[in-house]
Structures are given as C-alpha cells and as structure tokens.
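A single protein chain has been omitted; all remaining protein chains appear in their positions.
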Amino acid sequence: MSARRLVMAWLGLMALGAAELAASFLPLPHAWRPLIIAPGVLMILIVAVTFMEVTEGPTIVRAFALAALFWLFILLALGAADPLTRTDYPTPQARVAPPAGA
Amino acid sequence: MMLSLPRASENAAEVDHLLWALLIISAAVLALVMALLLRYIVKYRASSEFDRGAEAQKSWRFESAWTAATLLIFLGLFVWGARLYVRLFDPPRDALTIYVIGKQWMWKVEHIGGQREINSLHVPVGRAILLVMTSEDVIHDFSVPAFRVKHDVLPDRYETLWFTPTRVGTYRLYCTQFCGVDHAKMHGEVVVMSPPAFERWLAQNGGAGDLAREGRAVFLRFGCGGCHVGTAGEGSATVPAPSLAGLYGSPVPLAGGGVVVADERYLHDSIVDPGREVVAGYEPIMPSFAGQIGEEDIVKLVAYIKSLAPGERP
Amino acid sequence: MPLARAIECTIMPSGAVRHDFQYATPAYQSQTAVAGMWLFLATEVLFFGGLILSWIYSRHWNPAGFDRGSQRASLAAGTVNTAILVTSSFAYALGLLRIREGDARGLVRCCAATLALGLAFLAVKFGIEWPDDFRRHLFPSDPDFGVQGPQQGGARLFYVFYFWGTGLHGLHMIIGVALLLWIMHRTRRGDFSKRYHTPVLVVGLYWSFVDIVWLTLYPLIYLIGRSA
Partner (left out) sequence: MSAVPATVPVKRGETEGSYLEDGHTLASWLLTTDHKRIALLYLGSITFFFFIGGIAAALVRLNLIVPQGLLGSAETYNRLFTMHGVVMVWFFLVPAVPVTLGNFVIPLMLGARDLAFPRLNLFSWYLFIAGGAVTLWALLVGGVDTGWTFYTPLSTGYSKSHVVLAAVGIFIAGFSSIATGLNFIVSIHRLRAPGLTWYRMPVFLWSMYSLSVLLVLATPVLAITLLLVTLERLFHIGVFDPAVGGDPLLFQHLFWFYSHPAVYIMILPGFGVVSEIIPTFARKPIFGYKFVVWASVSIAVISFFVWGHHMFVAGTSLYSAILFSILSYLVAVPSAIKVFNWIGTLHKGHIEFDAPMLYALGFVGLFTIGGVTGLWVAALAADVHLTQTYFVVAHFHYIMVGGMVSAFFGGLHYWWPKITGRLYPEMWARVAALIMFIGFNLTFFPQFVLGYLGMPRRYASYPPDFQVLNVLSSAGATILAVAYLLPLAYLTWSLIYGKRAAANPWRATGLEWRTPSPPPTVNFLETPVVTTGPYAFGAGDRMHHHA
C-alpha cells in the first residue's frame, strides 16, 4: 500500500459520498429508494481493500470476511422473507366479490 | 386416565393420518438403528471369537444412495405436512365468523349476533367456523387439541383460524403461548352443538342485540360520523374522510400506490394506526385511536362497517 | 486506562519481537492476531445485522411515518460526520505506512490526527446533533413527541433506530478512541518498530470497521427516507 494509493482512495471515498448524497435527491419511488445505498457499498469496499488490506494477509482473513457477509445475507434475506410476503393472504371475506358501485 | 384424544374435526382426522405415518416411519428408523446396534454390540464384542475377516470397504455409492433415499422420504413428509397446513390458510367462503379476543388471562368470544361468552366457545357441528382473533395485551395462542389446530393471537392485528367440527361434544381449549402469571388458568371449552341446539343457544343468549347494532353505538360515541359523513354521491368537496358504506370487501387504492382489500385486518389497522394505509385522495389527518378504544369495541365497529350496504348512511 | 489494559491483557501480545510459546515465529503470531481481529469483526457484522433487520421491519410496516422521521434528521450533521470519519480512517492508514518504514514519530502524528477527527465526530454527534434532537422532542419515548398525527408511530420507530444505532456506533467510537490513546502511548514508549507493530494493525482494523458501520448507518438514517 503506497501513500499515493491511499490518497486516491480517500478522494474516491469523498466523491462516492457526494454521489450518494446527490442520489438521495432523486425522486425515486419508495420501493427503489434503498438502492441509494449503492455508492455506500462501493465506499465500504474501498475501506476494506485499502485501509483494512483485506486482499493481503492470510487467506482466512478473506474467508472470515466472506462468512460475515454470507451470514448477514441469510439473516436479512430469510428474516425479511416473512414481512415481505405476509399480507398476501387476506381473510376470506376480503375475497368476496366487491359490491358493485363501491 | 385419558390416553386417546377425540377427533372432532375434519382436520383432526387428516392430521392424525400424518401423525400415524410419522409414527410408523419413526418406529421403523428406530427399530433399524436399535437392531443394528444390538446385533453389532453382541456379535462384535471384544470377547467374541467371531471372525471379522477383511475390514468392510467403505462405499461412496452406498453412502450417497441411502442419503438420497432419506432425503426422498423427508421430501414426502414435507409435502404431506405442507398440503394440510396450506389449507389452514384457506377457509371456505361461507364460514361462520366468530370473534375471539385474548387478554390476560381469559378468552372473550363475540358472535355476530351479539352473543358473548368467556372461556367458552359454542359452535354448530358440520359448519366451517372462522375465528378472527386478536389480543388486548401479550401474545396468546388459541389451541383446541381435539381439532388439531392452534394459532397465536397477537396484539394489534387479526389472526385467523378455521375448522369444521364433526362431532357434538365438549372439547378443551387452551392458551398455549406463555402469557404471564396465570397462563395455566387461561383455558376453557369448545362446545360443539347440533345446529338446532346451537340456534336455541343463540336465541337464549342473544338479548344484547346484534354486534353491528352495538357497533353503531360505538361509532356514534367516538364521533366517527363527524368525518366519515359521505354516503355515495352526497358528500361535498370538503368531506374530510372517505365513506365507509360498502367499504368492506372492496379494493382500496392507497396514497402510497398499490391497492389493498378492505378486510378485517385493514379496518382494524385503520382504526388503531390510520397513517399506515391512507386512502388515495385523502389527507392523513385521522388520529390514531390506539389506546382509546378497546379491542371489543373495535370488533363491534368492524361488524358495523361490514353490515353497511353500499350507499347506506352511517 | 483500565480498558486498554484489559484489552492488552486479552488479545494483544505485549513486548517487542518476543512471541508466545505456541507460535513458531513472530510473523506467524502477528498474522494470527490479525485473523482473530477479522473474525471478531465478523461477529460485529452480525451484531449490527440485527439492527439492520429492525430497520427493514420498521420501514416496511410504516413506510410513511418512518420516512417522516428520517426527514427530521439533520442531514448536514450526518454528512459532515461521514467526511470526518472517512478522513480519520485515511489518516490512520497513513500512520500504518509510517511505522512500516520504522517512523514511530510519524505514526504518533497520524494517530493524533485520527484521534482529533474521531473526537470531532463524537462532538458533532453527541455535542450538537443529539442535544438538538432532544430539544426538538425527537427522542422516541418523549411524551410530547416532535412528529404528531397519524405518522407518529412510524416516526417514533425511526428514532428508536436512530438513537439505538448511532448510540451503539458512538459506543464503538469511544472504545476506538481509548484504543488510539493506547496505541499512541505504546508508540511513544518505543514498543513498535518496523518489525513489530501488530497492535497498530489490529486497532486499525477496528477503527476502519467502525467507519464501515457508519457508512451503512448514514444512508439508512439520513438518505433513504429523504424526499420520498
């Protein structure tokens, strides 16, 4: 890791932070707004690669980092699967044809 | 001593078949394990002179084959269990709706006709019963072992449970989600009656008038009509809130986009948490009635709103 | 500094190029300490993961109210803090470069910069932003809560996430500040050299991780709920 690369990384982080902030002003629909985090994910990658040197050092460092991401994904994906699909089954009365004119 | 459990609903018989299958598979697996275990520890005990011959060859194919076979049996059990379970989410349309409210530590039941009971539930035999359930405090669980059904009862939302009783009799009802000090006292009975007997029971206990009429009283008491004035075609441009006539069962376009069907859950949530699903075209100005209105009154309100035909003035 | 001492007594091998008797070489022990820190950070990911799941639930069930809460949060404070924290990690990484070239003095200077930025972050967060939030009645259990009307419930849930999330992050920062002071103290004492500086590496991983946590919280708190 050279000082030059660190400076580049810092500049990149600042630029991505600005991009993320700018993106938050886009008029996105509610469901799509979490995508604003995309530049933030890149920032996290830069921090991990340049400041934390995840690509250097023993292999198990990468294994531990990937394990953390995998289990985080499991927690969020299986945990969110329930609320995201929960209201799909209304009570049966709701499926009675709606009265005309309503 | 009771060593058998009555099968008092259609579901009970089918769940019992599944349980029998599970028992047979379990017994077979256990018998196989025990038989091999006993055979080997006798035959190959250290003092035995039995000639072991060459060490058995570990076969990769053998391991894979029986692993696959196990997986297949498991898959079959999964499908069987899931099919019966899915049906619990799909009550028939003509089911008789009864409201159940759990609170520490009792079950309150309200029939459509306004009949009320505590820690007991009277139902007619042979008819699908749909329980619409909620809790006033912690999580409870409505469990009737004789019907092989149970479901958690949560605060601030409706959960449903349905069954078709097939046998006249009195069956136990338990709360099976630990709910505090007197959890063990939160039990009661389900009385399954012949239809004529049930009608008689309704008539004898129906003095209070029907639930919808009581709901109208609640509606007036809380001044709901002050805003929800609109009947079809009559409201002025300043009407602050949508009409409730004919609302039940109809699709409601939401301010945030999307459409929900106005079922019990929607009506309930709109009373206690009106900001969550606002009708398109209206301002989110309705205050929350959470904490001000009891679940029993909400049940009445919902029954009242359900009773309103389109165009009828609230 | 009992906390730093406790950490020194637990994971940090002390002394110069000595190594513990279960390791073949100092380098091997150093790499093992780094691996251990990464595994600890993996547990931290899951710790904050629970909080992120609570964000998903609260937002899903209360879309309008949750966003209403977010719109009341101070975007300026959050953005300034993001820049401060990213720069502090950068300063620490420069310090690591210095010690790799044997320049202990340079490490101390960079650590001081990191420390100053870390304290600036804490000052903005707990000296300006939080008091302001309290003044505006945004603490979730405030009886006179700052958002009234139908969106109140969702907004209160937003501030539950906001206070618990930034509070836990701030707690990690405070631990990080203590670790920085400890590194500076040991560097000045002459413990670290070109050959041995494992604790510098390990503390750097921790500091950058706290940075990553903030990079996750920042959009979840300040950005996603805006203008929706």
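Chains here go by letter, A, B and C, matching the order in which they are written, and residues are numbered from 1 within each.
Criterion: contacts are C-beta pairs under 8 Å (C-beta built on N, C-alpha and C of every residue); 3 or more make two chains touch, one makes a residue touch a chain.
Every value quoted in this text rests on a predicted model; they were computed, and no experiment measured them.
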Which displayed chains does the hidden chain touch?
A, B, C
Any idea which of C:L96, C:L117, C:L138 or C:L157 touches the chain not displayed?
C:L157
Among the options B:I41, B:A203 or B:L220, which residue touches the chain absent from this view?
B:I41
Of B:M106, B:V168 or B:A290, which residue touches the hidden chain?
B:A290
Positions on chain B contacted by the hidden chain, ascending:
1-5, 11, 14-15, 18-19, 22, 25-26, 29-30, 33-34, 36-37, 40-41, 44-46, 52-53, 55-56, 58, 63, 66-67, 70-71, 74-75, 77-78, 80-86, 88-89, 104, 137-139, 141, 143, 145-146, 148-152, 154-157, 159, 172, 174-185, 272-273, 276, 290-291
In the complete complex, which positions of chain A touch the hidden chain?
60, 67-68, 71, 74-75, 78-79, 81-89
If you put the missing chain back, which residues of chain C would it touch?
6, 9-11, 20-25, 28, 31-33, 35-36, 39-40, 42-51, 53-54, 57-58, 61-62, 65, 140-141, 152-154, 156-157, 160-161, 164, 168
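Basically, only the chains that are shown with their structure count from here on.
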Using CA atom averages as chain centres, what separation in Å is found between chain A and chain B?
35
Cα centroid separation between chain B and chain C, in whole Å?
45
Whole-Å gap between the CA centroids of chain A and chain C:
19
If a residue has to touch 2 or more other chains to count, which residues of chain B qualify?
256
Listed in rising order, chain C residues that touch 2 or more other chains are 61, 63
Complex interface listing, chain C residues touching chain A
31, 34-35, 38-39, 41-42, 45-46, 49-50, 52-53, 56-57, 60-61, 63, 67, 79, 82-83, 86-87, 89-90, 92-94, 96-97, 204-205, 208-209, 211-212, 215-216, 218-220, 222-228
Complex contact set, residues of chain B against chain C
255-256, 273-276, 278, 284-288, 290
Chain B partner, complex, touching residues on chain C are 61-65, 149-154
